[in-house]
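Contents: one structure, followed by commentary.
Every protein chain except one is present and positioned as in the full complex.
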Amino acid sequence: MLRFLVRRVLGAVLILFVISAVTFFLFFALPSDPARLSCGKGCTPELLATIHHNLGIDRPLPEQYWSFLTGIFAGRDFDGQWCSAPCLGFSFVNHQPVLDTLLNRFPATLSVALGAAALMLTVGVGLGLIAALRRGKTVDKVSMAACLVGASVQIYFFGIIARYLLVDELQWLPQPGYTSPFAAPGAWFGGMVLPWITLTVVNAATYARYTRSSMVDTLGEDYVRTARAKGLSSWGVYIRHAWRGAMTPVVTTFGIDLGLFLGGALITETTFNIHGIGKLAVDSVANSDLPMIMGTVLVAATAMVLASIAVDACYAVIDPRVRLR
Amino acid sequence: MTPPSVQSGPFLSVRDLQVRFATEDGVVRAVDGLSFDLRRGQTLGIVGESGSGKSVTSLAVLGMHDRSRTTVTGRVTFDGTELIDATEKQLQSLRGNRIAMIFQDPLTALSPYYTIGAQIAETYRRHTGASRSAARARAVDLLGRVGIAAPGRRADDYPHEFSGGMRQRAMIAMSLVCDPDLLIADEPTTALDVTVQAQILDLLGDLQREFDTAIILITHDLGVVANTAHEVLVMYAGRAVEHGATQQVLTRPRHPYTEGLLRSVPRLHSDVDEPLVPIPGSPPSLLAVPAGCPFHPRCAHRERVPGDDCVTRRPALAEVGHAAACHLPEEPREVLAQQHLQP
């Protein structure tokens, strides 16, 4: 186990290093210049050069990347302004420390991710279980058809329609958005309902279908027959035995989705104006805000890498035959 | 193994059992009019090639077929209870409790996700409501009794940490945990190597004597049946073709199919160089069972039957004594038996 953790964490650090390097150099491979945005009307080459210098992007690329890396581990000096480790630099756009902004935005992303993940897992797996047990019956056909519709809907389409109907017209739900759950739990919940529902509608189908097909396979396994021959109740057979064996592919998908969500649900956050990591990423790309792009990419990559480690660890918990090495 | 001395009336009685599956290609008659009786402490061997309906019979007895696709008719009476019409709840309380099953491949039949001890205890708790610790003690006790060393420690192991024979012992321990009256063993030794086979069969015999359990031993291996079963039922294409005391059926087969089976297995007492003769052809599709005697396309003795009875008329099986469902007259049948006895 320890060996597994050490090995995987080292691997994760390597992956993050590669991703950050690729992001960094790709950014400069693009022809757009972050300085243009702050240069404004009547921009002169001299002014542009000044801004390049102010932003620190007039130095050779490897040197810039090295500064970025050392900043993370040892802190960094920005024209007299000290940025202590782990330093991700200052935004090109608003000159706020990137790390502060990321920390400020993360709770919103976390709220969206955890709530949506829980709801979508419950709904998706529930539908899949019912469909598997009643396969071929009306319940199965209706729920699978509903899933197909859900999976075909786009977040921004469903989100905008749902918001218009439920919030603007019927006023059943408050405006979506993030409030701190510690300051106002009610407002937090109300603001999160629509994003959660939207992500569930769009994603639950995947879980329902994985669960259904995996359950159908597992129900044909010998050990499930044994469980029935032992006189267990239907529930005991389906959940304790069949579902236990069927959950592995669902856990894999769930891990990846959770990782994606924690890195920021781009479209959902943008659609519902939730100021999380995803919206920050979209905005920072629009602004050519390199330090912020690097920050959001690192958050997303870290979430993904951690999720994949967690998924592997989960395999070992689910299936005793799996050894963590 | 010797038959027990105490004889009692049948406590499992199967009459005209029919099991039909609806498939996309048509109706499969997996079991077609099967009847037999079994007394306490007795072992019935059901023998046949794969697809002959022997496993389906055992599942039908326990009501474990897929009810949406399967039609089961006939009567199965277990100790006075009619099982065919029983509710799922009634069946659940019987399964693993008074009627237990052992499956062919213990590796796939045991859940890989729970420890051996937990799987055994689960059955016990389900039927007795025992506490967790009592159930575990019972599981460890039974593991010891089926011959597993250090059962207290091994109870916490997972199936993949056991050897094949040990897994089957664990499976048997699990089936015996509630002192069942009837044990259905479906090819319990097929997946094991020969020495382990013998150990497992001995174990079953010992346990039968100890608990006075009735056993249905389903196998394709006549050798297994020879040493363990009191009676043998030979199945072909969903029907019983021969039924009688083990010794009689094995030494004086009255059905050409049984005789064919016997010729296709090596026997300990025969010469090493005696050729093994496989039955020509292959078992029929259950979607299209040949009319008349289903065995007639493969039968070597058809010419001895006058007329076209073999092709048109289904032979019946007498319900008593050593019976065979065959149109062969008595005299050629004796020849059949004699042929078989010749070295």
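The letters A and B name the chains in turn, as written, and every chain counts its residues from 1.
FYI, a contact is a pair of C-beta atoms (placed from the backbone, for glycine too) under 8 Å apart; a residue touches a chain by one contact, two chains touch by 3 or more.
Here is the rule we use: contacts and distances are computed from a predicted model.
Chemist: One chain of this complex is not shown here; going by its UniProt record, which of these names is it: "Molybdopterin-dependent oxidoreductase", "ABC transporter substrate-binding protein", "Response regulator receiver domain-containing protein" or "Cell division protein FtsA"?
Modeler: "ABC transporter substrate-binding protein"
Chemist: I'd like to know which visible chains would be in contact with the absent chain if the whole complex were considered.
Modeler: Among the chains that are shown, those touched by the missing chain are A.
Chemist: Taking the entire complex into account, which one of A:70, A:96 or A:152 touches the absent chain?
Modeler: Residue touching the chain left out of view: A:96.
Chemist: Of the residues A:134, A:240 or A:275, which one touches the chain left out of the display?
Modeler: Looking across A:134, A:240 or A:275, the contact with the absent chain belongs to A:275.
Chemist: Need a quick check: the contact residues on subunit A for the chain that isn't drawn.
Modeler: Counting over the whole complex, subunit A touches the hidden chain at residues 30-33, 36-47, 50-51, 54, 93-96, 101, 104, 154, 156-157, 160, 163-164, 167-169, 171, 175, 267, 270-271, 273, 275, 279-280, 282-283, 285-288.
In this section, only the chains that are shown with their structure count from here on.
Chemist: So, what's the distance in Å between the C-alpha centres of subunit B and subunit A?
Modeler: 55
Chemist: Contact residues on subunit B for subunit A in the complex?
Modeler: Checking each residue of subunit B against subunit A gives 62, 64, 68, 88, 91-97, 100-101, 103, 105, 108-113, 122-123, 126-127, 158, 160, 174.
Chemist: Could you pull out which subunit A residues touch subunit B in their complex?
Modeler: Interface residues on the subunit A side: 136, 221-223, 225-234, 236, 241, 244-245, 318-321.
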